[in-house]
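Here we show just some of the chains, and they stay where they sit in the whole.
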Amino acid sequence: MKAASLIGVIVAMAGLYLGAVMEGSNPMAVLNPSAMLIVLGGTFGATMAGTSFDKIKGIPTLYKKAFLSEAPDLPGRMQELVGYAEKARRDGLLALDEQTSSIEDPFTRKGLQLVVDGTDPELVAEVLEAENDAMRKRHQAGAQPFEKAGGFAPTMGIIGTVFGLIHVLENLDAPETLGPSISAAFIATLLGVASANVLYLPVANRLKQLSAEELHFRTMTLEGILSIQAGDNPRVVAEKLAAFVPPAQRPSEGDDTAAEGAQARAAA
Amino acid sequence: MKAASLIGVIVAMAGLYLGAVMEGSNPMAVLNPSAMLIVLGGTFGATMAGTSFDKIKGIPTLYKKAFLSEAPDLPGRMQELVGYAEKARRDGLLALDEQTSSIEDPFTRKGLQLVVDGTDPELVAEVLEAENDAMRKRHQAGAQPFEKAGGFAPTMGIIGTVFGLIHVLENLDAPETLGPSISAAFIATLLGVASANVLYLPVANRLKQLSAEELHFRTMTLEGILSIQAGDNPRVVAEKLAAFVPPAQRPSEGDDTAAEGAQARAAA
Amino acid sequence: MKAASLIGVIVAMAGLYLGAVMEGSNPMAVLNPSAMLIVLGGTFGATMAGTSFDKIKGIPTLYKKAFLSEAPDLPGRMQELVGYAEKARRDGLLALDEQTSSIEDPFTRKGLQLVVDGTDPELVAEVLEAENDAMRKRHQAGAQPFEKAGGFAPTMGIIGTVFGLIHVLENLDAPETLGPSISAAFIATLLGVASANVLYLPVANRLKQLSAEELHFRTMTLEGILSIQAGDNPRVVAEKLAAFVPPAQRPSEGDDTAAEGAQARAAA
């Protein structure tokens, strides 16, 4: 299910909200304007200072991506690539030309187009690996603001609380306001720690996981494209790609495939 | 003994329980509904937000695995592989064909089947290494939710405590409830730190150790299969594999084996 | 926009200032002479002790760089390099000689000059990679004082606060000054945490990001120069460089370029 990340954030928020209500607190107290200015403003500023406007502008898109991306369909892509391998084996590599334009995934399309165009295998690998490497770096740079915000937010919360405590301690002559004042000071800590652990760090984790999955997906695709270009038997292609698919999702029993593929190859 | 991990968790829990009882506390106080909502709910949500439903659904299986897995039998596997090497040396590689189907371990079976099928040694290594690499990544991804939960739980505990303290401080006019209220607030910290250090982090450590052991086991198997395929003398196979077995578990005195293996090879 | 980092620091400071004012504190209280001596002096000394005068002297330049550097113009450089490739394809490599002296970027100029001079491709790559490697190390060493200061400042703040608390506790017989004294002691913590999270760590993050961008930029340039030297078709050059440019900034639709480039190459 693709909304795991969004549901996770909602579950975490609900847990904190209900738990706070149950112990008699008013969880809405965290929406304190001065604490929000210090914690959210300070975190936003410190994060922006360490990155660029482009990264900051990309944050809403990345939230959407973290909340709504689906896991890549490894078995589906494997079958798709084995299908191309079968066609190439039967009708030659050029027969793939008519199919490439209708391929939805740009990476697969670009790779197969390079193969159809008779590009040197090493150049195909080089161009596609450069794409993957650049993607990996982009993803890493994209997750960074969330990680940095997750690090700055609690310390901004502490800054807010210490500011508040300093103010309280300077005015110890009004003991009846002491409790509420200290209480208000701690709201900044609460806001800082809670925002980091609910809104920033889980999203950073999710983005890194999505990046790893996408890279795994593309590495499998690259392996398949190179195997097709090398003229491998479709069974050998399937066997090579099966290693990328978790055992539980493999279309047929892995060992048979392996054995048959090798026989096919030995016979080729 | 395979239940070391389960016993460890029980020992840790018993230590905390008895120690708390001995100092006069009621350890069952941690089963406070509001603290549990905040700490367990918040940790669960934040962990889920950073991963996917599949990972979350796999958690019970991983607990079972962490609690019940046995260490791989390195000397047994070594002897098994040396046995195949002897058979292959005596009767030829194809003689292994009848045995492969009865091999219990899928990885060994797949590898030997590839060898029997006459697959190119480099392709055998490539396919099996791809399996191992994919397994390593799967294990890493499997241990991650436990590590992340171990990081989120104490901060969720702090959030719960700060919520409670804010509530207490707002109501300082009822000094007779002050102690119990602060006491209740600290239960969240207790629950967060204790769950992280007893239920999440030790299991993450255990899963990572199991993964390293399994990878070591498979690397030895791969080395043995390639050595068999290369037609190595069984003694050379034994000598190569001996390095993977801890000295105390080696079937015969390592140096003799090495020397004899080398003599055998020199004579071959 | 190039001043993102400066604006970020200002936003963070404004958030802290306004939030503090709103909760009734006087944010200017942090400008306490003794706290500043301990925190700023201690941080400066500890940072300088771990580095050298040269690094310390370079700090103002690095602040300016962090606050005012623009992101490198990847599409512009790509088009520039493709232009050289076209000229070289049309008129020969030596035709680039007249252009090299007018190239603004020293790295591109040095690289193309080496190419025009008929230097061996491997030596070109070696010299330029050595430049990049040395640059990377210089940048890393440049960001280090900011990272170290970001680590020392909060602990210096704690030292200042503990000094203050010790002083307060020794003189508990004057309860009327207790609050203000403890308050003053906490200013050191505030100053330490705030300076680290607003002035040092965000700048360290920014410098590291600028370094990564510059390295990416130069790696693209190096790839382009080697491709020009190899006599690649301009379309192949464009295709190779496109992988370095984020998809959204690519001049033409990546896949077409790739396809056409490969066709051109196949036809070459």
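Just so it is clear, A, B and C label the chains in written order, and each chain counts residues from 1 on its own.
By definition in this document, a residue touches a chain if its C-beta (ideal position, glycine included) is under 8 Å from a C-beta of that chain, and two chains touch if they have at least 3 such contacts.
These numbers come from a predicted model, not from an experiment.
Chemist: Beyond the 3 copies placed here, what is the full number of copies in the complex?
Modeler: All together, the file's complex is an assembly of 5 copies.
Keep in mind that, in the parts below, only the chains that are shown with their structure count from here on.
Chemist: What is the shape of the graph in which nodes denote protein chains and edges denote touching chain pairs (line, ring, star, complete, other)?
Modeler: line
Chemist: If you average all the Cα positions, which chain's own average lands nearest?
Modeler: The most central chain, going by mean C-alpha position, is A.
Chemist: Express in whole angstrom the distance between the two chain centres, defined as the mean CA positions of chain A and chain C.
Modeler: Roughly 24 Å separates the two chain centres.
Chemist: Please report how many Å separate the Cα centroid of chain B from that of chain C, as a whole number.
Modeler: 39
Chemist: So in the complex, which bits of chain A are touching chain B?
Modeler: Against chain B, the touching part of chain A is residues 1, 4-16, 18-20, 22-27, 29, 71, 154, 178-180, 182-183, 186-187, 189-190, 193-194, 196-198, 201-206, 209, 212, 216, 236, 239-240, 243-244, 246, 254-255, 258-259, 262-263, 265-266.
Chemist: Using the touch definition up top, name the residues of chain B that touch chain A in the complex.
Modeler: Residues in contact with chain A: 33-54, 56, 106, 109-110, 113-114, 117-120, 123, 126-127, 130-131, 133-134, 137-138, 141, 144, 148, 152, 155-156, 158-160, 162-173, 184-185, 188.
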